[in-house]
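Omission of a single protein chain aside, the complex is shown with its protein chains in their original locations.
Coming up: chain A.
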Amino acid sequence: MVTAHAHEPFTKKATNTKRGHMRSDDLSAPLDRLTRPLVREHGELRPATWDEALDRAAAGFRQGVERHGPNSFGMLSCARATNEMNFMAQKFARVVVGTNNVDSCNRTCHAPSVAGLAAAFGSGGGTSSYTEIEDTDLIIIWGGNPRFAHPIFFQHVLKGVHRGAKLFVVDPRRTSTAEWADRWLGLNVGTDIPLAHAVGREILHAGLANETFVERATTGLDEYRELVEPWTLAAAEAETGVPAEAIREMAHAYARAERAQLCWTLGITEHHNATDNVRALINLSLLTGHVGRHGAGLNPLRGQNNVQGGGDMGAIPDRLVGFQDILDPEVRAPFERLWGRPIQGTKGKTLTQMFESMESQELRTLYVIGENPVQSEPETHKTTGRLRSLDHLVVQDIFLTRTAELADVVLPASASWCESDGTFTNSERRVQLVRKALDPPEGARDDIEIMCELANRMGQEWERPSAEDIWNEVRSLSPMHRGMSYARLAELSGIQWPCYSEDELEPSYLHSRLWSEDPEERGEPAPFGIVGHSPPVDLLDEDFPFRLTTGRRLDDYNTGVQTSGFSSPLRRGELLDLSPEDAAKLGVKDGETVRVTSRRGSVLTPVSVTEAMRPGLVFMTFHFPDQVDTQMLTIDATDPIAGTAEYKAAAVRIERVEEEARVSAAAS
């Protein structure tokens, strides 16, 4: 039915989601689809006709633009919707409103990967394909638990492993991915850079760097050498907690492997210095030449079915479709010609910046499509307050989410992945067709159709295009998508970008140019990232002695909207994972409720005692926000380059509350 299913799991952690009503004691609530538009009157949402709702929505936006200019408008687009819908959303922002303030939830996951890869190689995708993971000699998974979070990708890892590839896993927890590994390195949260630098230093000192590649394809080795020199194995052991010998072992294994894959997930990107983390890992591939060859590469694992596509389609503030730089007038020209409107030559606001500028009243109107920032952004109270301060909030969704509850206008949408035609782009850059399988419920409308209705009410003449029409517009503007006609996508079961022409296919990996002997062909060399260590912002001290890190479990997804409606035998609700040592010290038993307090908030949650954790380290998910609102605890320190939040490292305190809980339970 849905082509994308085969390749991309609908998985990802802590990000915006759609959700229905859910009672806090019921972990598998029914999903009630929205089927009638709602408008706010006397402070309450009431049902309205489509015409009324669309008029109200358009009027609010128009007024905002008239009074405060186009940059007072913001658009949040949906990483689970099709490429076509994302393309239309950014076009709406750029053409109907005239702003670059468009972003989507990949802020919370992989913007740093994109930024880091782009800084090194000029484009931001993972460099290898899934089948190459099966065809490699060594796989390092750094800061990720794909066994749970990317089960489809992990099948490819397992095929590689069964063919003999060695697997190293770097993660503070001994996850179920780590249980499959030949070696697990349990570092301290937020010490990825020291570990990476120590690996780099060891490779250099052991004479294992790939000199040919370094010479041909990189710049900045001397600075890099200097940068990593202090990170001796001993220094790294002191900072990361990983035994020196284990670091040495990984360094040698990576450098000596004929082919190696380095994969990472949110453990690398959900940090305040996330882009630096990514660069530190990329450095290792530059040092060893593990990039630009079959079977050797760098792979950020994406969590939502179309995180890659959302960015590719230009639904980000600094790039136009096909990853084209918005600052370049030559890039903008064809767009302006086709769309008949100038495009601002400055970067728009990221999602994080949009929220910040709500506070300063710079941003006054917001159009949210399929996102649920109230429950996916850190520091829930702050987010709610900021959204309340807007002049005009329009939420287009399939459920009445917490964010929708705050809106002035709520527009019931279709579920794009099964109720419309289009394409998705998966983590290995493969664009795949999806075909409409269901009609949306009576009353709900397609996202693109709604946007056209709004555009028409805001002075444009947009006829509802077919998905293929939109895609052909994408192809006309984006060289790297040009060769992918719908017919060809169907015929080849998807095509990876870049695909410049209709008669050719590019290799399944990126950046082979770097290996070329011809400097011309080689192009821009890849610079080593000169990045320093910066420990987590939320410091541990006597009052907050535990390091809380977050992630997801196998059978749930993000804030639970897409998964909580289905029962799972594994689901136990929210839990605080705790080491047996700490459990003994605190005197708590498995299943007992404790109070977890950070500098920002406090929640009650049952504990799960597990050997995967070590003393001082605790773990929670975001899957059950109505039961336990983990976002109350996390910090919104963000990466300055990519704007992602440090979900992975909060400082907390844990207290026994058995008595308290019993009393309140008896009372209710």
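Here is the rule we use: a residue touches a chain if its C-beta (ideal position, glycine included) is under 8 Å from a C-beta of that chain, and two chains touch if they have at least 3 such contacts; residues count from 1.
The rule we apply is simple: contacts and distances are computed from a predicted model.
In the listed set "histidine kinase", "Glutamine ABC transporter ATP-binding protein", "NADH dehydrogenase" or "Ferredoxin", the entry agreeing with the UniProt name of the missing subunit chain is "NADH dehydrogenase". The residue touching the chain not shown here, chosen from A:A111, A:L167 or A:M358, is A:L167. Residue in contact with the omitted chain (choice from A:Q63, A:Q155, A:S176 or A:S516): A:S176. Across A:L76, A:V242, A:I343 or A:L576, the single residue that touches the chain missing here is A:V242.
Contact with the chain that does not appear here is found for just one residue of A:F121, A:W184 or A:Y224, A:W184. In the full complex, chain A touches the omitted chain through residues 147, 161, 164, 166-167, 174, 176, 178-187, 241-243, 246, 579-580, 611, 614-615.
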